[in-house]
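Heads up, one of the protein chains got dropped from this complex, but the rest are sitting where they should.
Take a look at subunit A:
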Amino acid sequence: KNKEEEESEGEDSCTQQSRASGRKSCQRENGDGKKAREEGSRQRERGKKAPTKDQKESENKEKKTKKEGKEGEDKRKADRTNSTSSASSNSSDEESLSEEELAMLMEEVEQKKKLISTMRNKPWRMVKKLSVLREAQAFVEKFEGALGKGKGKKLYAYKMMMAKKWVKFKRDFDNFKTQCIPWEMKIKEVESHFGSSVASYFIFLRWMYGVNLVLFGLIFGLVIIPEVLMGMPYGSMPRKTVPRAEQATAMDFSVLWDFEGYIKYSALFYGYYNNQRTIGWLKYRLPMAYFMVGISVFGYSLMVVIRSMARNANESTADGDDDNFVFSWKMFTSWDYLIGNPETADNKFASITTSFKESIVDEQESNKDENIHLRRFLRVLANVLIICCLCGSGYLIYFVVKRSQTFSKMQNAGWYERNEVEIVMSLLGMFCPPLFETIAALENYHPRIGLKWQLGRIFALFLGNLYTFLLALMDDVNEKLAEEDVVKNITHWTLLGHHNSSVENGSSATPPPLDPADVPRGPCWETTVGIEFVRLTVSDILVTYITILVGDFVRACFVRFVNYCWCWDLEAGFPSYAEFDISGNVLGLVFNQGMIWMGSFYAPGLVGINVLRLLTSMYFQCWAVMSSNVPHERVFKASKSNNFYMGLLLLILFLSLLPVAYTIMSLPPSFDCGPFSGKKRMYEVIQETIELDFPLFVAKIFSYVANPGLIIPAILLMVLAIYYLNAVAEAYQRANAELKKKMQMQREEEKNKRNNKASTNPVLQDLEDLLTPSPKSESHPKKAEGK
């Protein structure tokens, strides 16, 4: 029917167009009339339009035929070469287009552009996509030029050219970006053997590596390099020299391993940096840079985490706990298309079969009469036990840190005493999670919910440990601050004494400077804090690697080789091969990052160490997974787990920002080390820069803005905005739930109607159907008669 219409209208247009030039185009258009359905509808529109326009503009023949020609070509998407010739001949006759024609044309062009940009989303065959794309591109190119006639032609052409260049640039940049993504093949190998959930850990690791690389670039380029290149050289100042007392042992490996000795007085730590306001011929403001880089580390991380969360939230619009589609989802989304390995495929088939059988059993079983009270009691008991464990571990850490302070004063502290804190924290991190899992067996939750509880508890454990560690560290810092006052006095008097003595001995006007190694040094608390974090990170790395080596690799070797001469089947029973612990590893990564964020302000080199760690982790863990792990037997995913881990990361980011912000705001910096030495508070560097480097009015503006009278209303406004947005979000959620309920009810109703209809008296049904005919019921009488 459509084709006939097309052809008839083709003839109509033919007759109208025959008045003007382009009989050739008319024949061509007729030939092209046999096209797809979508063009047919436009054809009909055009056929209707033409006669009315004919009546309206019968005077301006030339104008109309040109318009018709253009529209005809729009809607039929005719051959490019022919249409250019006719269009050019037409446009060369006319200079200006009327407003509505221009608008219509522009709309067409916009539509075509939109089609081009969404071409890849269309569910067509490639051949069709390519041809439609070519035609759309030809159309856009031809008419963009024509649109540019009239006023603003040059500007329009320029805008188009810039837009095209921008598209090309974006495409090249995207190409370049995908080339830079490392380890794609490695992840694919892991994916094909273990499925997408294990691979998601490695994808997360790769993402963390990218973030850390950027942070490292920031710190290295803006803080470390300027100080090393343009600052005072090593050995020229007290803060950059190993003190005389320590010089004897400064190169020993054991001392270096503890990050004392030469490493302590290097650019890796806070204490190395000079507080000179500007350094070098560039007048680079290092203290300001140090402060701003510290803040931007947090700012960049925050931005990146939130952007990633927003992207994940867009994709997962569903709520995973929907019970409406259990079987449907099992059928259509349980096979993992990433699997590329026969063993894994076997495993997957087995787990899908088991899962179906379980669901069938669940479906057929009537509700078991559960003893609710017993279950509740057991759950409360389990939670109490776990809280006891958490408190116990927190106290243990506090105790151990306090003890390490007394150890550090001892002269010959053994290796164990020196590293006790790190060992205890790592051991707690290793043994508590399995303990929580065994206690959680009391609770008898659905596996998915049980996993969330487990993750939450491990999170609480790590958090508690970290904060206890920080508290103990704070005590240490306060002690050092007290000590500092004493040392400051000593240094002052020593320098004075040295000056006087040199004046007495020689007659030179300038006294020889005291050798930097001999100047009494204050206890640089910032460097101490930095060292603690670095040691914690290093020990964490070591413990992780050793756990993987022993827990996975040695275990696999044992099971494989000793199985021949063992009483029971090691591979099937205990201990068997290890499965890859996704959540444990992800949490470890998240907490490691939290420590990095906390420590990077006091130890700029920490981020570099972390980059190395992530790099080696990738290769090491890929190897370990492929060689010693087996795919999971029971595969279920904690739904939306991606966003769950990102949420954890965000939380850790805030929690690690707090201690750093506190120390910046309220603790005085050391008097003789670091870029802020000599100031009363670290943030004074900002005031100093504003006063000295910016014109006067900037300082005035800042002083007005920093007025509490302005800040408090601003905070109130933000609180109100949050409240309002929250209310709006809740309203949307409620509306959503209502709609869902309505849809559900409608479906139930229809199902009931159908079921009821099928069981009624066939005679009554016939009567009913005769009275109220509907497409569905028309089939029913036939069915009834068929019975």
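To be clear about the criterion, contacts are C-beta pairs under 8 Å (C-beta built on N, C-alpha and C of every residue); 3 or more make two chains touch, one makes a residue touch a chain; residues count from 1.
Definition applied: contacts and distances are computed from a predicted model.
Enquirer: Given the options "alpha-glucosidase", "Integrator complex subunit 3 N-terminal domain-containing protein", "Calcium and integrin-binding family member 3" or "Histidine-containing phosphotransfer protein", say which is the protein name UniProt records for the missing chain.
Expert: Per the UniProt record, that chain is "Calcium and integrin-binding family member 3".
Enquirer: Which one touches the absent chain: A:Asp336, A:Glu443 or A:Glu684?
Expert: That would be A:Asp336, which touches the missing chain.
Enquirer: State which residues belonging to subunit A touch the missing partner chain.
Expert: On the side of subunit A, residues 116, 119-121, 123, 125-127, 129-130, 133-134, 171-172, 174-176, 178-179, 184, 187-188, 191-192, 196, 200, 315-320, 322, 324-329, 331-342, 344-345, 349, 352-353, 356-357, 360, 363, 637, 639-640, 747, 750-751, 754 touch the unshown chain.
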